[in-house]
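Omission of a single protein chain aside, the complex is shown with its protein chains in their original locations.
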Amino acid sequence: MFHHSAKLQYPVKVDKPNPEFAMLLQQAIGGVEGEIRVAMQYFFQAMGTRGDDRIRDLLMSTATEELAHVEMLGHAVALNLEGAPVSYQEATAKDPVMNAILGGANPRHLLSSGLSAMPVNANGVPFDMSHIYATGNVAADMLANVTAEASGRVLASRLYNWTDDHGMKDFLSFLIARDTYHQQQWLAVIEELGGLGAHLPVPNSTPEDHEATQHSYYYLNTLLDKEAPKGRWGEGPSFDGRSQFSVRNQPAPEGQEPTLGMAKEKSGAQKEQIDPSK
Amino acid sequence: MFHHSAKLQYPVKVDKPNPEFAMLLQQAIGGVEGEIRVAMQYFFQAMGTRGDDRIRDLLMSTATEELAHVEMLGHAVALNLEGAPVSYQEATAKDPVMNAILGGANPRHLLSSGLSAMPVNANGVPFDMSHIYATGNVAADMLANVTAEASGRVLASRLYNWTDDHGMKDFLSFLIARDTYHQQQWLAVIEELGGLGAHLPVPNSTPEDHEATQHSYYYLNTLLDKEAPKGRWGEGPSFDGRSQFSVRNQPAPEGQEPTLGMAKEKSGAQKEQIDPSK
Amino acid sequence: MFHHSAKLQYPVKVDKPNPEFAMLLQQAIGGVEGEIRVAMQYFFQAMGTRGDDRIRDLLMSTATEELAHVEMLGHAVALNLEGAPVSYQEATAKDPVMNAILGGANPRHLLSSGLSAMPVNANGVPFDMSHIYATGNVAADMLANVTAEASGRVLASRLYNWTDDHGMKDFLSFLIARDTYHQQQWLAVIEELGGLGAHLPVPNSTPEDHEATQHSYYYLNTLLDKEAPKGRWGEGPSFDGRSQFSVRNQPAPEGQEPTLGMAKEKSGAQKEQIDPSK
Amino acid sequence: MFHHSAKLQYPVKVDKPNPEFAMLLQQAIGGVEGEIRVAMQYFFQAMGTRGDDRIRDLLMSTATEELAHVEMLGHAVALNLEGAPVSYQEATAKDPVMNAILGGANPRHLLSSGLSAMPVNANGVPFDMSHIYATGNVAADMLANVTAEASGRVLASRLYNWTDDHGMKDFLSFLIARDTYHQQQWLAVIEELGGLGAHLPVPNSTPEDHEATQHSYYYLNTLLDKEAPKGRWGEGPSFDGRSQFSVRNQPAPEGQEPTLGMAKEKSGAQKEQIDPSK
Amino acid sequence: MFHHSAKLQYPVKVDKPNPEFAMLLQQAIGGVEGEIRVAMQYFFQAMGTRGDDRIRDLLMSTATEELAHVEMLGHAVALNLEGAPVSYQEATAKDPVMNAILGGANPRHLLSSGLSAMPVNANGVPFDMSHIYATGNVAADMLANVTAEASGRVLASRLYNWTDDHGMKDFLSFLIARDTYHQQQWLAVIEELGGLGAHLPVPNSTPEDHEATQHSYYYLNTLLDKEAPKGRWGEGPSFDGRSQFSVRNQPAPEGQEPTLGMAKEKSGAQKEQIDPSK
Partner (left out) sequence: MFHHSAKLQYPVKVDKPNPEFAMLLQQAIGGVEGEIRVAMQYFFQAMGTRGDDRIRDLLMSTATEELAHVEMLGHAVALNLEGAPVSYQEATAKDPVMNAILGGANPRHLLSSGLSAMPVNANGVPFDMSHIYATGNVAADMLANVTAEASGRVLASRLYNWTDDHGMKDFLSFLIARDTYHQQQWLAVIEELGGLGAHLPVPNSTPEDHEATQHSYYYLNTLLDKEAPKGRWGEGPSFDGRSQFSVRNQPAPEGQEPTLGMAKEKSGAQKEQIDPSK
């Protein structure tokens, strides 16, 4: 069950409101690198956790923190929209260029939300929940979480680099810090469960006889006009400790030519395609 | 530039067509764990690669291989739909239960595609390209790729476990094998570039003074009625070598109560909300 | 800022797991009538509240409760999937009908989530955040919230009517009760702010001279072959106290025929459409 | 069956074309507050009406009117795009600022539609039909309709406030007027059917023994650091006439801690999560 | 402006209700081959028509007819759901198979719409308006319309082939007939405007010097292991009368290797990717 404190996790200040930066911040709310995504991803992973119960607690607890990040970002967006123009006249008084009054702003901050945050990204595209990755496999899920925090910190850093507002820089430095930790938190789960090597290949519960292992350790170079690039992917022991990496250049197909023959009657094809005896 | 061989990468056989398994296989084509996703993800990452050019080649070459996996899966779906009924009469002749003739099958395999594969998942939801993760940050992207291959191999293993068709099991054992390799291929890139530690926190180009580092190394336990679970995430050196992990239980908010005050005139609010002087 | 208790708001029991009911319950998680929707809708409305601060607290507090409803439903889905078959062989041992093994179940509960809940509806379509209605106008938002709770209770009642599982019926009776209250909670806000009449027409801040009031009070009957149905909508005082309702049958157009003329050169039209002087 | 008059319902004039306002108007066509939405919502509700047949006629008749509103808005968009630049050279001749030639305009008005309206919102996101709320429950549907007309009139008022074009203001004053009526039209249906009280809680056909009524009348304050705000939601008789409202502060969970135990074999989890006997 | 007759365009009868067929019919309502799509496509094309005004009238008039088709299909769905079970007990009384009670039915017909039609396809995926193709180029639009009617008639034929209900077959034979006409109606527009040849290549207003015409008339065979298939595409005069078709086998790239070099500082890349001088 969830509870709420009326105060924000960390102070959020805006020195100089900027509707365009409100638009950019939306990516951290409703983008695939954003906070709704991690909040919901950890929440659903928590609800599906099987095995070590500590991991369920970690996931639920961090989902709860991420909701507080959404809340701070929502406030940051509203503060950046404070005083934004609501008429063309008001807008042109500030900026005489005729064709780009709303410029890089989100017109729906004006039209749809009454100058506050929306669950959309920086293009105004609503977040959709297909981005909640929760497989029921703890290794796959932890990797997904490290990935989410990595792209989240890339985004927060780009927002930090963009803005010259001190309030916003301070707030973003907090998000950058928490992403630093969360990347390592999920890696720590993998270490706690035995380390990455022990978990490869994911899922490590797949019996080896379900796998055509003769195809499990080579890099397939499909480039016709270049050799395979040299590197660790093509030589040395595999990370799962089962084999050696190698390279296969210019591979030839091993399968058949896929022909389906004529169509069945009543299948809605043209009569030229149909074999009536089928 | 791309080229094509008419033959499949690996043989695809179906012993006993099964429209329901055709539906399940769609997840490996158009699901978020599927092959269109990795093909397009590696393709777009390749096109945006900056830095070590070997990585662009790896990405493009593997994108090209994944397209061949889509092709095999598409053929597998069509073979599983071979001879599927196109009329209620034909269907009930095989199965007399009235209310579930189409059962677990995808009705659009009948209605929309003429008994062949579609770029949709096992619920019939079309794949959408928001799932192509390509950040321009090589560490974030490699982690995304390991994740994609991990969830892909989880899916292939579940499909293998489900089916009792020998042809399909053989084909899936090939996909499982390639996912084994690809997980490690992307990890090998990280190793080649200096190892995961050197890349943390992602992005490692963010200057430390952009970060509120006092918030970068503690686990925040937002659970009110439980202590933080004990584990590596709360103790020991951080993986980026900069600090020690710790735990903060029952955190109190540090920020303000976020109040926006009255609404602006002409902003479309109710008059009870509006401060006309604003 | 948010916090979490490890226990559920209300006990959730399943007497006899049923994968098909797991699929139906998804509508209450990821459907437009579901709990993610109200949680996020109240959350975003709270963040955008301007005017009476009590309403922000109500919204945030109830958003927080709705997250607990998602959590219970997520557990209910997982319990209904307990012991579900993971192979065709296991499935057919229970049910010998060949073409509908997975029948009304969600195949992605098997393939994608490892037998746990997903943020999707009963068709497997992911929830998308365009359904978060938060306009910044308190009357429009409260009406949206009553609507959401009304459709939510319709859904919970249908689920209750469908299932014959005592555990599930008990759990659903709790959701039905909370929806009973929440419908009235949002109506109480309208009453507290002066009653519905005082808020009509929404927004009540629109000056009357922005409105062609000669068109504000008649029912337009566009049906060619029937008189307008008789009822309160066509007679008696308007609810905003400004006029009387009336009926206009078989209305004639008052506007012009909308013709755009020829296309501009270089606009990508066919040359037959283009006027080169334009 | 539908019919059409070639003329518009109301005159649509644009004094000074403005591609940016064309973008804003799109919200009233393809936004969730827009006219396609209400047209289709009333249409589908009409087709599913059971009970009083007058309501079907009202719904279908008003759906038909809303289609005429889409038509007028479509013309308004095209008129605002009249003469818009189709080359960079033409654009920069009007406006010498290099980086924001298209500014707040929709680039797809140029690229995709040939300077005419599209079924998208002001961010260019296509309308999707998941927003058609039609539950088969007349009270839930009427509330949804009042809500739609309320947010629609908020939008029309914001557009009116924004523009300084006399033609557009006149046209929008007509839409504002019709939304005034339609809000009250749907409220009149509720009154005609016995008034809102008689319909609460929605659905009023749910037997009271399907409901844990001990949970039906209290406001749950999940805020940890604030008392529940005082107001009508926490005291006085309930609107359905069955009880009294009350407040429950700082609620404790009543349910269990939701633990799922170990995963099933062959379910695709990591082996660390699996209980082979399950 | 639109008007409505209360009666249907053509009689709709169902001899034996079938919830599964209700699900299949949804494809003709909310599928990409369905009637909402053509109604809205013709409507938006009409609103954007420039040039010959007759075409606007044809488009609007046929859009209006297609709305009547949606209406008939909506009624057909509701009739197929007449008497469908609303409880598990009622369902199992008819059908004792435990795992597939809802089988091929749409669970949201039960849960969300109250046994009536929804604007979704046969997978329950809502229709989205990105499928409204309206380019402002009359030839491209007419081709899109012929395509839509072709796929529409394929769908109607498949539905006809599937059902054994006489009422439904009669109704579908009407839809099949109208699609027969509408395919040819749009082809007749092309003929009326001078024939297909005169309109190629679309757009025919593109000046020839905007085109690298040396690349305009060969078939590019990218298959490595097969000759180009022989046929009209590789020989004979081009249909636009400007050249001869030919074949280019095993084409070599003519462009450069696309390398982006190092990343810019502050662009969020890893430091290994960054050139600080950039």
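Letters A, B, C, D and E mark the chains in the order given here, with residues in each chain numbered from 1 onward.
The criterion applied here is as follows: a residue touches a chain if its C-beta (ideal position, glycine included) is under 8 Å from a C-beta of that chain, and two chains touch if they have at least 3 such contacts.
As the structure is a computational prediction, the values presented were derived from the model and not from experiment.
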Problem - Shown chains that the omitted chain touches within the full complex - result: A, B, C, D, E
Handout entry: Options D:G34, D:G74, D:G152 or D:P203, residue touching the unrepresented chain
Key = D:P203
Practice task
May I ask which residue of B:N18, B:N106 or B:T135 touches the chain that does not appear here?
Solution key: B:T135
Problem - Residues belonging to chain B that touch the chain removed from view - result: 1-9, 30, 36, 40, 43-44, 47-48, 50, 57, 60-61, 63-65, 67-68, 70-71, 74-75, 78, 112-120, 126-130, 132, 134-137
Exercise for the section: Determine and list the chain A residues touching the chain excluded from the picture. Expected result: 19-21, 23-24, 27, 31-33, 91, 94-95, 97, 100-105, 121-125, 155, 158-159, 161-164, 222-226, 251, 253, 255, 258-263, 265, 267-274
Completion exercise
Where chain C meets the chain that is not shown, the residues are 154-155, 157-158, 161, 225, 253, 266-268
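FYI, only the chains that are shown with their structure count from here on.
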Exercise for the section: Mind listing the chains that sit against chain B and also against chain D? Expected result: A, C, E
Fill in the blank from the handout: Residue numbers at the chain D-chain E contact, same meaning over half shared and different meaning under half, come out as same
Fill in the blank from the handout: Rounded to the nearest Å, the gap between Cα centres of chain A and chain B is 9
Completion exercise
Listed in rising order, chain B residues that touch 2 or more other chains are 3, 5-7, 32-33, 53, 86-87, 97, 100-105, 123-125, 135, 137, 139, 154-155, 157-158, 161, 202-203, 205, 222-226, 251, 253, 255, 258, 260, 263, 266-269
Exercise for the section: Name the shape of the chain contact graph, picking from line, ring, star, complete and other. Expected result: complete
